[in-house]
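The complex appears here without one of its protein chains, the remainder shown in place.
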Amino acid sequence: MSETATPSKTEKKRAINRLKSMYPLRNVVQQDYIDTLKASNEGKPTVWSMLNYWEGDLPLKAMGLNIVYPENYATLLAASGAAEPFLDASDSDGFPTHMCGYGRSTIGYSYRMMKENGGKIPPDAPLGGMAKPALLLGSGIICDARFKWFQSLARYFDAPEWCLEMPMMATYEGSEPDLEAYQVKFLVKELKDFIAFLEKLFKQKMDWAKLEELTDLAVKIHETTYKISELRQSIPGPMHATDFWSSMPPSLFFAGDMKVSLKCYQDMLAEVQERVNNKVSGINYPERYRLIFAELPPWHSLKFFDSLAEMGWNFVFESFGYHAPKPPDLSKYSDPCEKLARLSRNFMFNVFPEAKADNIQNPIVETYLKIARGFKADGFFMHPLISCRAASCSLRTVQHWEQEKLDVPSLWVEGDIIDKRVFNPQEVLARAEAFEQTMDHYRKVRKSRGLDW
Amino acid sequence: MVTATTKGLSRAHEIYADRGKRVRELRKAGKKIIGYICLYPPIEIITAMGMVPFRIFGDMSEPITVADKVSTTVVCPFLRSIIDLGIKGKFDFLDGAVGAHTCDIGMTTIIAWRDYIKDAPFTHLIDVPHTDHAPAVDYFEGQINFFKQHIEELAGEKLSGDKLKKACELHNKQRKLVRDLYDLRKSDPPRLNSMENLEVMVSLFSLPVEEGNELLEAVIREVKERSIKPAKKKARLLVWGPVFDNTSLYELVESTGADVVVDDTCVGTRAFWADVKAPYDLHALAQRYLVDIKCPRTYRDTQHQETERSYDKDLDSRFSYIKKAVTDWHVNGVVLQSVKYCDTHGYEVPNLRHYLDTLGIPSIYIEHDYSERSLAPIKTRVEAFVETLG
Partner (left out) sequence: MENATPALFFAGIDIGSTMSKAVVVDAQGAMRGYVVGPTGAEHRRRANKVMEDVLLKVGITLDQVAYIISTGYGRVNVPFADKQVTELTCHARGVASLFPDVRTAIDIGGQDAKVLKIKSGRLTDFLTNDKCAAGTGRFLEVAAETLGLELNEMGQISLQSDTPVKINSLCTIFAQQEIISRLSEGQPLTDILAGVYIAVTTRVVKLARQLKVEPPVVFTGGVAKNSGMVKAMETVLGMPVLVPEEPLITGALGAAILARDEAFKLVQDGHYKIQKKQLSEAYIEFTEKKL
């Protein structure tokens, strides 16, 4: 066992064996909020951006703009137990309560800032809060109702909004090779308009060389994170899901300095590689079951994974929507907008060619079939969210096909990303114990079918 | 066929009660029936290919029992109902199913159709961009073109410009006739109640366009000849929101002593208010569907490229068509209704209510889960709302 790769043993054994290299990455995003707020106090504009799969992040960063991500901020609100007054504020301004928890958090934040606090950040906002936006950058990738969310913030802010477009179909109509050029053409046109608008709004020119440099860095970051994901297929699983969630923001939306992030991910790759070489697990208990978490975690109750780790449940992979795929080869394209368009588009369209092999139309199902095989999953932890359509709608289908095609069972636990009141950890632990028998049973069934796990 | 013996409204009532009856007959006679979900597949192309476009609806009175293996309970119950009916074989008369990325769940519905509903061998999914930016309209035109090519394969023939033009004109004629019919509800009391109107609308989505037009002409003749019943009601309401394909909500609202005189839903005005413009080509279709249909699923970016945004201007550009309807139909209250879990409409609710406030029009927001059972508890609230208008 490598001493350098294990956290120092304190009095009480920690259930999850956290990667040392995770901590600097977790700090990147926290530092980013603090830096952005500081910059705002010095008069620099802040952009509020939705997760946009790099299409918008890179141009903003190339222009040196400070960005905050309300969706990410909503997870921080939930994780620090501070979400409730923000959700209440959204309700009290008349937004339906069934809507997206991230959306409601942000609406509540904006309401409290502008209607209750005279434009100042609410005092109970964690990490100092998000400064008033100079631009609202919307996106519909993966979850399209988000278009309406930033539009509805016009109630509070006079900041302009821009909505990024992205072809949305990861199905055969959208995946034929000859359609790629047509999609890229659309995206390039949109990106050029977007960048022209940024130049007009912020009265500064795009630094095209910088944009290319950052795009190259993005590719390098994704190559690295992709390698980490591949290594995680090892037995025992060397990296627990909670480490992924803590370290993903610098690859998911490039929080912080990308050069620094690249170095951090390279360190993480080295640490994971070392664990694989030495068969070190992501949990400090014997790995009895290998679980896949689908799709978004209960940010407010992450401690709950400790109890499962104590039972020998290793969450070896998770949240496909938060993983950057293997980046495309961009070296043959010269237009920086085209490079960016191709990098971003790749997220939506990389999986479909494989889906055809299983004769399944839903690319999310195919993605998870591939994951279950690659990671030799014993079971899925399905976490449908009461407030999120996008990350919940395909889970039943995934469950169905995992069982049908691979005899991998699922534990179905309703919860939410923000609202903790529907999630009852005690009850889930009791069900988890029973689920072990199911997993044992299907292990035998898989073996009898000639599957290798 | 509309004959002298089957009057317009009773014919509509029959079709409403058994939507598949006429298309089954047509299918036996060799016609291809192409089902479609939501408003965004360009039905002119289906008509132009000599096929019958058939709007796929759910069924509020049929409990959702088998859709659970495909979808979670926290998504649009209307679309869940469609999947449920499909798995149960209720759409066995369709030769094809066409979906559009109207919203994410709309898209997954057609994907699920492919994996779980084997009745319609031809399926196609059209991507619909979410803004009305110029590059998005061009992109959408490309999507319509792919759809055209795919359906040409099914038909075994090419679509000619002439046929498309003729189909556009037929559908435009239908839109004009629907607007004429809605004009008959401007009187006080309206000449046609909202239940009757919905039955006609649902019929139009269940018939070839020519038959729909004949039906409309018959209904308009019949309604014009009616004597207006004397009793005026105290409220004239507009109903707003996502798809509502069942008379039960209108019955509920009208039973509280109000007339629903106009709507902003996709089984009413939203489907028929915008025409396809000359020269009736694919670009004109892209413009009509992406830009001119007023569903909140499209971010109509009226302050595009502007460096400052005005909330009031934004509201006015998004909702002034509702203001016009309020004025033209003498509306004194608005019922905002939505199925649960429709975030697209949900984000709109406080903004639209605020806009109506500025017009001095009271409004109420109600939510249901697309089942007749879920309507009952709403009744008292609607009734109290109508009482506040009296």
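By written order: A and B. Residues from 1 in each chain.
In the analysis below, a contact is a pair of C-beta atoms (placed from the backbone, for glycine too) under 8 Å apart; a residue touches a chain by one contact, two chains touch by 3 or more.
Worth saying up front: this structure is predicted, and the values here are computed from it rather than measured.
Novice: Among the chains present, which touch the one that was left out?
Specialist: Touch partners of the hidden chain, whole complex considered, are A, B.
Novice: Among A:45, A:94 or A:128, which residue is in contact with the omitted chain in the full complex?
Specialist: Once the missing chain is taken into account, the touching residue is A:94.
Novice: By the contact definition given up top, give the residues of subunit B that touch the hidden chain.
Specialist: So the residues of subunit B touching the missing chain come out as 362, 377, 380-381, 383-384, 387-388.
Novice: State which residues belonging to subunit A touch the missing partner chain.
Specialist: Contacting residues on subunit A, toward the hidden partner: 88, 91-94, 421-422, 424.
Methods note: only the chains that are shown with their structure count from here on.
Novice: List the centre-to-centre spacing of subunit A and subunit B in whole Å, with centres computed as mean CA coordinates.
Specialist: Each chain reduced to its C-alpha mean, subunit A and subunit B end up 35 Å apart.
Novice: For subunit A, which residues are in contact with subunit B within the complex?
Specialist: 93-96, 98-100, 103, 138, 140, 143-145, 147-149, 151-152, 154-155, 158-161, 163, 165, 167-169, 171, 173-174, 179, 182-183, 186, 189-190, 193, 197, 200-201, 360-362, 365, 384-390, 392-397, 400
Novice: Spell out the part of subunit B that touches subunit A in their complex, as residue ranges.
Specialist: 68-76, 101, 103-105, 107-108, 111-112, 114-115, 124-127, 129-131, 133, 135-136, 138-139, 142, 146, 150, 296-297, 299, 301, 303, 305-311, 314, 338, 340-341, 343-344, 346-351, 353-354, 365, 367
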